[in-house]
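Every protein chain but one is kept in place in this view of the complex.
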Amino acid sequence: MLTIAVSITLLSIAITMVRFVKGPTSVDRVIAFDVMSVSSIALIAFIAALSNRIIYMDVALVYGILGFLGVIVVARYLERGL
Amino acid sequence: MFIAIAIVIGVASLISGFIAIHHEKLSVAIIASGMVSLFASVIFLLLAAPDVAMTEASIGSGLTTLIFFYVLNKIRQRND
Partner (left out) sequence: MDNNLMEIIGGAIAIGGSIFLLLGSIGLIRMPDVYNRIQAGTKASTLGTMLSLVGLFFIFPGWFGKLMVLILFVLITNPVSSHTLARAAYFIKIPLTKITKVDKLKEHQEIDESRNAHLRKVKIKKEGE
């Protein structure tokens, strides 16, 4: 059953990539980046469950922190206040 | 299963690398290059190297993006 969940998550990452390529403004691209990093957290958790190692969850935690940091930095840059 | 994940993530990484090279706005190129390193982190995880994946995510995505945007902000303030 985890295989089906991983397939649907991969499909959602592939659909979000379309918005990243198309997006008219740069805010659209940042939203696509945010959604993709949050989906990737779920993907990394599924990989950790499929290969049965708890240490992979640490990578998901670091990934979440840095995706959040990147989005905040870009938003402050766009608002001219970094 | 892992091969399917590697194919999808690899194709997405190629597309974002292409955008990072060929887009004309500088901020979009920096976001795309940050995304390349985020996908590379997933691929390192698939190759059973969690320490390399952690380092790639923190250096490639966090520190590089932050320094690039800091410098871009400095340049923009000087040009104004």
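Going by the order they are written in, the chains are A and B; count residues from 1 in each one.
We take it that a residue touches a chain if its C-beta (ideal position, glycine included) is under 8 Å from a C-beta of that chain, and two chains touch if they have at least 3 such contacts.
Please read all numbers here as calculations on a predicted model, not as lab measurements.
Note that the undisplayed chain, when the full complex is considered, contacts A. Residues of subunit A that touch the chain left out of view are 1-2, 4-6, 8-9, 11-13, 15-16, 18-19, 25, 27-28, 30-32, 34-35, 38-39, 41-42, 45-46, 49, 54, 57-58, 60-61, 64-65, 68, 71-72, 75-76, 78-79.
One rule holds in what follows: only the chains that are shown with their structure count from here on.
Against subunit A, the residues of subunit B that register as touching in their complex are 1-2, 4-5, 8-9, 12, 15-16, 19, 25, 27-28, 31-32, 34-35, 38, 41-42, 45-46, 48, 50, 53-54, 57-58, 61-62, 65-66, 69-70, 72-73.
Of all residues in subunit A, only 3, 6-7, 10, 13-14, 17, 20-21, 26, 29-30, 33, 36-37, 40, 43-44, 47, 50-51, 53, 55-56, 58-59, 62-63, 65-67, 69-70, 73-74, 77-78, 82 touch subunit B in the complex they form.
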